[in-house]
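Part of the complex only, each chain left as placed.
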């Protein structure tokens, strides 16, 4: 007790639980839930990770353990029932399944080490037939795939993706609903510059309202400046940026 | 003799192609049905067992490929450049064994067994060409299902996924018992 131990890293809550069961030399079918829960919580408390995703998985298991613990502490109402249902059963099943795959993965590791000892050979098609390139018959490949079928597939993909998006968060999206594309914005600025020749950045922004608009416009200006289509000048800090169109530099 | 000629052809084909060649392609090339072709190849595999042969034919889910025998590894390290294989971490191996045994399987199911998010592991296995998408499940949300590749079979020296060590209910029970015994053994010490 109280001896500082370097915390081992576990892949997940099941991994940690198996370790605790192993360490305490207890029977997996008869997990002393109070002891294991205590040690589990102790470990989670000291966990170094700041990754909320990982942390939350460990916490879910902590909640499960506490639930099992409280169920086991409750007085047994119906003896018949109690015998049939051990609150730990589901956890034991999961642990056993997980343990089994860990066991299998060790077997696979051995298999891989053996299999890695064989060498293969690169294709060596004789010169006479090397030039032959296998033709792909597109018509045969496409079979009965029509445009409308492809279209339906795309729609279902979009639908699936939409389903995945959290509806609350996605509503924020309505604030800026139009799509702003950098290259569109660049052509817009270029047109604007051709017409006005010299103008202030603020004037350019007059018709544009969203923050996204502003950012993309600014990026567009930087890009156009890089290609030499426009030149920009700012006399003093926070003063309006003066944009000048260079007709000579314009690329066709 | 006819059989001899067929064997020669098949040897030449497998040698030239280098990669795994589907049984039906071999059959078409040598002009025999698949059944006969398979018999001839299996017969050849026996010949290759002989001690003076350094190469062997391996079977990968209905395809055949020539490679060296594992016993030749040592001498080959002395002369050939041995390509480095991806070393799989425990996390990847664990995820891979779940996919191998439960395929076709969705990511959610993998995560349920492992108790942790597994996007990274699955993507890595896809990158190493050990796992691939095999389609979508006909269930709400149409989740992607994953399975193992031919490269998986090659890398782990198995002919087909059926050949993986069986873990039917009985075996699982055995394993559970074994685990239990182990636990009790430790307790007694």
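Order as written gives the chain letters A and B; numbering starts at 1 within each chain.
As a working rule, contacts are C-beta pairs under 8 Å (C-beta built on N, C-alpha and C of every residue); 3 or more make two chains touch, one makes a residue touch a chain.
All values derive from a computational prediction rather than experimental measurement.
Chain composition of the whole complex (per this structure file, using the shown labels): A x1, B x2.
Assume only the chains that are shown with their structure count from here on.
The distance from the centre of subunit A to the centre of subunit B, with each centre set as the mean of the Cα atoms, comes to 29 Å.
The part of subunit A that touches subunit B in the complex is made up of residues 11-15, 25-29, 53-54, 57, 61, 94, 96-109, 111-112, 114-126, 156, 160, 163-164.
Residue ranges of subunit B in contact with subunit A, taken from their complex: 15-19, 56, 58, 65-70, 72-73, 76, 80, 82, 85, 88, 90-91, 93-94, 96-98, 100-101, 113-117, 141-142, 154-158, 165, 167, 172, 175-176, 179-180, 183-184, 186-187.
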